[in-house]
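All protein chains but one are shown in place.
Now for subunit A:
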Amino acid sequence: MARGLFAESGADLELVGVRKEFPGFTAVEQLDLTIAAGTFFALLGPSGCGKTTTLRLVAGLEEPTAGRILIGGADVTDTKPFRRPVNTVFQSYALFPHMSVLENVAFGLRRRGIGDPLGKAHTALQLVELDHLAERKPAQLSGGQQQRVALARAVVNRPALLLLDEPLGALDLKLRRQMQLELKNIQTEVGLTFVHVTHDQEEAMTMADTVAVMNKGRIEQIGAPEELYELPRTSFVANFLGQSNLFAGEVVESGDATIGVQAAGRRILVPTERAQRRSGSVTVGVRPEKLLLLTEEPAATAGINVLGPGRVTDVSFSGVSTQYLVEVPGVGTIIVFAQNLVFGPVVERGAEVWVSWRVEHGFGLSDAPVSSIAQAHEALVGGAEA
């Protein structure tokens, strides 16, 4: 990277067939990924899914077992980390304890011979509202303050690619929101490429242009946050990103517009273009907020799926909405989110109800079906712990 000069803009990042094995386990199975310059990209996944390893591979702190890494079209696979146009905000902050906050921030600028390192460091500290603590040592700051210094230390270098490893984990909610906005501002203002690793799905969805959901060393699905939420392709994505009601069954009819799935003696219709598998055993699902609770059996209507009757087993109020758990014999427990349009819950525990949703809200998953929602949850929890 040229001395004395900032990157003019963000660079695109390309991972080609990247694989990383550690003695005893494989952290990253097979990664093919292209991140366009200037995007805010989030890698989302449970701990241990290989997302931090991916970040370290891009930073050059780990060497891939196989595959190539390209930044701005240049192959950097064999480039040392200090020659890559990349900076990292470490999860552990990794601030130098023997230097003042100001010297920490100026460190990268000094190494690259950029003019007025202290002035630029002060500006970066003003950005994170810590300029008044510039002369302190990192140990004299709180966790949240240290995290902001780590952010300033990376951002001040204006790298073509900024890697963020759970950078907002130690902040309280208010500061976190503020920093999220700040990060987004920096990113759009300078046009840098941000790769943000997090296990917080809300953070990933609110900040990122593109989200990749990672599980067990593989990327399960990539797309815009809305796309990932509305049309998950695997049961892992369906349950890691928000909650889903999943039903396993056999495809009994396959039309141009919809496919019909026989699940627990009932027929559920799913739009054909929203189904990944169109024959054999499949899993279909619908988001809990798309469901309607009905106290009497509705008349059969085209374009509406109905399940029921079932019993309300739990009602929990959460302010904006109320969550109902409905036990439908043969199907299992269905989660329903209902907006609180009236005061208090619409039905009480023990009430007999039907649930319905519009056919176009359903989705069909690509992975092998699981026989019940309970198993899907187990798979999710197991995946999160692995």
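By definition in this document, a residue touches a chain if its C-beta (ideal position, glycine included) is under 8 Å from a C-beta of that chain, and two chains touch if they have at least 3 such contacts; residues count from 1.
The definition used in the following text is that contacts and distances are computed from a predicted model.
Peer 1: So which of "histidine kinase", "DNA-directed RNA polymerase sigma-70 factor", "ABC transporter permease" or "Acyl carrier protein" is the UniProt name of the chain that got left out?
Peer 2: Answer from the record: the omitted chain is "ABC transporter permease".
Peer 1: Taking the full complex into account, find the residue in A:Ala59, A:Ala238, A:Ala263 or A:Val312 that is in contact with the omitted chain.
Peer 2: Residue touching the absent chain, from the options given: A:Ala59.
Peer 1: Which of A:Arg19, A:Arg68, A:Arg112 or A:Arg358 touches the chain that is not shown?
Peer 2: A:Arg112
Peer 1: Quick one: which of A:Leu15, A:Ile35 or A:Val86 touches the chain that's been left out?
Peer 2: Once the missing chain is taken into account, the touching residue is A:Val86.
Peer 1: Considering the whole complex, not just the chains shown, which residues of subunit A touch the missing one?
Peer 2: 1, 59-61, 80-83, 86-88, 90, 92, 94-98, 107-108, 111-112, 137, 153, 157
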